[in-house]
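One protein chain omitted, others in place.
Going by the order they are written in, the chains are A, B, C, D and E; count residues from 1 in each one.
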Amino acid sequence: MDFSQFNSAEQAHMTKIIEKKQMQDFLRLYSGLVERCFNTCCNDFTSKALSSKEEQCVLNCSDKFLKHSERVGQRFAELNAEAMGPPKP
Amino acid sequence: MDFSQFNSAEQAHMTKIIEKKQMQDFLRLYSGLVERCFNTCCNDFTSKALSSKEEQCVLNCSDKFLKHSERVGQRFAELNAEAMGPPKP
Amino acid sequence: MDFSQFNSAEQAHMTKIIEKKQMQDFLRLYSGLVERCFNTCCNDFTSKALSSKEEQCVLNCSDKFLKHSERVGQRFAELNAEAMGPPKP
Amino acid sequence: MSLFGRGSPTSSGGVNHERIEMAVNEIDMVSDVFNRIVSSCHSKCISPRYAEGDLNKGESVCIDRCVAKFFEVNKKVGEKMQSAGANAQATGASTFSL
Amino acid sequence: MSLFGRGSPTSSGGVNHERIEMAVNEIDMVSDVFNRIVSSCHSKCISPRYAEGDLNKGESVCIDRCVAKFFEVNKKVGEKMQSAGANAQATGASTFSL
Partner (left out) sequence: MSLFGRGSPTSSGGVNHERIEMAVNEIDMVSDVFNRIVSSCHSKCISPRYAEGDLNKGESVCIDRCVAKFFEVNKKVGEKMQSAGANAQATGASTFSL
């Protein structure tokens, strides 16, 4: 996104809004990850304890999810920059 | 919804809130449509380009989705008006 | 959650925020329940009227959903209190 | 689709913030329900083949009935909740403590 | 991924609230799209077996193509909506009346 036409007061305002939004996005990413990995990995409710198999699945699942969203983030940033066109000189 | 008991300051306030909400709803409708049509129409990731078959599916899907939500909107407005009862004379 | 370090102005502020959040959560619970029970119980669209079988299903479904979320709430509160540790003397 | 009473019109001239907040809650609720109907009735009525962009006759009739039935379910659940409402709200309350 | 024109830079010095609101709308939109891509491409590309924590070669390539294809779809739909936009917005508007 290009905020170069914004004055400094507006830029400061946007920075705060973006920081807040990033925190919220991070939290949503986090709880979405927990939900997704729980739903995929936990299917046995004869015990409330996490089995070692379930735990390994959860660890791999969250590892993979973070790497996945990191990679999506990279491609997304590239394609978004492309769509916005080259910066003005 | 009936805001006839609101004073003019309150009505002005509500108008702004509703306009903002409509913009947000429109954006959510839009990205929900993209997500839904992508998920239904795109299942081949041996290429990053949209095949002509996928493109046709996406165009039909979004066409249909817009007509669908328009029709839901009409029925919704009618039933909502009914539920609210006849307007006061 | 522990707000004991908050001063009285902050506690008053938080009380209002929490009340608002609870109302929003209740509304989301409500419409989520309607959606879930509609999707599970209603599969016949040869008529717009709710059949007696569908109606019974919806009533049981919402009954069960409320009892379910009440029970989840109890366990959640216990486990959350545990995770927060014993209150300071 | 109204769970809320209208606040008594005590304030005059300025903006009654409580009344505004209740109206905003009601708008959020209506909008949330609308979005859920769009999604549910799409799943129930629209064939995912997408051979054409128009709604066919069967889909159109299905949508009309689907929306009406969703309203019926909403009403039934609303009646049920209004009696059980206090409990449910208390449950939510137990999540936080001040 | 821009549906909005930039507001003309009429105000100087203070904060142009309309311009801020449009920017916030744009940010919300980008963030919403990003989250939907994460979710869709996870379903399309990541095997739910979780035998290891790294992305394998096939998954990585799939993600790259999936994100690109999602952008393509977004663009196609955006073009379509820009012509039909007024209608769709009017539909949303019919939900409320003042």
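Convention: a contact is a pair of C-beta atoms (placed from the backbone, for glycine too) under 8 Å apart; a residue touches a chain by one contact, two chains touch by 3 or more.
Only a predicted model underlies this, so the values are computations on that prediction, with no experimental measurement involved.
Chemist: Among C:Y30, C:F45 or C:F65, which one is in touch with the chain left out?
Modeler: Once the missing chain is taken into account, the touching residue is C:F65.
Chemist: In the full complex, which residues of chain A touch the absent chain?
Modeler: Here the touching residues of chain A are 1, 3, 11, 14-15, 18, 20, 22-31, 33-35, 37-39, 41-43, 45-50, 54-55, 58-59, 62-63, 66, 69-70, 73-74, 76-77, 80.
Chemist: Touching the missing chain, which residues of chain C?
Modeler: Per the touch rule, chain C residues meeting the hidden chain are 1, 3, 5-7, 9-10, 13-14, 17-18, 21, 25, 28-29, 32, 36, 40-41, 56-57, 59-61, 63-65, 67-69, 71-73, 75-76, 79-80, 83-84.
The rule we apply is simple: only the chains that are shown with their structure count from here on.
Chemist: Where each step is a move between two chains that touch, what is the least number of such steps from chain B to chain D?
Modeler: 1
Chemist: Given a C-alpha superposition of chain A onto chain B, how large is the rotation in degrees, taken in steps of 5?
Modeler: Answer in degrees: 120, to the nearest 5.
Chemist: Using CA atom averages as chain centres, what separation in Å is found between chain D and chain E?
Modeler: For chain D versus chain E, the centre distance works out to 25 Å.
Chemist: Multi-chain contacts only, two chains or more: what residues does chain D have there?
Modeler: In chain D, 27-28, 30-31, 34, 39, 45, 64, 68 touch at least two other chains.
Chemist: Can you list the chain C residues in contact with two or more other chains?
Modeler: Correct list: empty.
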